[in-house]
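Only one protein chain is missing; all other protein chains are in place.
For subunit A:
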Amino acid sequence: MTARIGVITFPGTLDDVDAARAVRRADAEAVPLWHGDADLRGVDAVVVPGGFSYGDYLRAGAIARFAPVMGLVIEAAGKGMPVLGICNGFQILCEAGLLPGALVRNSGLHFVCRDQWLRVENTSSAWTTRYEPGAEILVPLKSGEGGYMADRSTLAELEGEGRVVMRYVGGNPNGSLNDIAGVTDARGRVVGLMPHPEHAIDGLTGPTDDGLGMFLSVLDTILGAAPGTGATATEVPA
């Protein structure tokens, strides 16, 4: 059985090609999904890639969140389908209410484009089981609105439940609260991450292959799932 992982393309998406390449590198089938699609084509998981969907008009992710395909993603995520939002995808998942909080303009105002060290804080989410707890990974970061914000109680809940998936180390690049680079939902199935693991899957085209672990992790999640139940060995109870 080969896992089928959907990669969504909105008008203005940039990183769908690399996301699909990362999926294939993990030996899964990459299934292209279009923003206007009315069907998820039987995929087992979905990547919402980075870019500038709808030109970032209104707010980053605010319009993409209402695309027809996102209605299906929200419904499937509710049933436990793993979803990964990277960069603009993270912004879209926050706007869609699949993840708490919001991303705002970098505190330094500049667009930040550099290789960034991250510490993996949660190794039980659907997308991070392949990492050792506390592992430090190096992946590209490229964003202008990457500052993670949430109200005090949401932040306390995220920290208390271990739902901060990755944290910036070696300096906070964008003013994110608690150095948060990525978070997960209550069940550990939906993950949003500002830096780009899909750009770090081999030493030839990226700084490292540290990002590949996220795609291998979700493959384990999907292939380890008991048929028909949607439950997995790595699932975090709600």
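Criterion: a contact is a pair of C-beta atoms (placed from the backbone, for glycine too) under 8 Å apart; a residue touches a chain by one contact, two chains touch by 3 or more; residues count from 1.
Following the convention adopted for this analysis, contacts and distances are computed from a predicted model.
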(Q) Please identify the absent chain by the protein name in its UniProt record; candidates are "Glycine betaine/proline transport system permease protein", "histidine kinase", "ABC transporter substrate-binding protein" or "Phosphoribosylformylglycinamidine synthase subunit PurS". (A) "Phosphoribosylformylglycinamidine synthase subunit PurS"
Q: Tell me which residue among A:R4, A:R25, A:R105 or A:R187 touches the hidden chain in the full complex.
A: A:R105
**Q.** Candidates A:L93, A:V120 or A:A150 - the one touching the absent chain
**A.** A:A150
Q: Spell out, residue by residue, where the missing chain touches subunit A.
A: 58-59, 62, 66, 94-95, 100-102, 104-109, 147, 149-151, 175
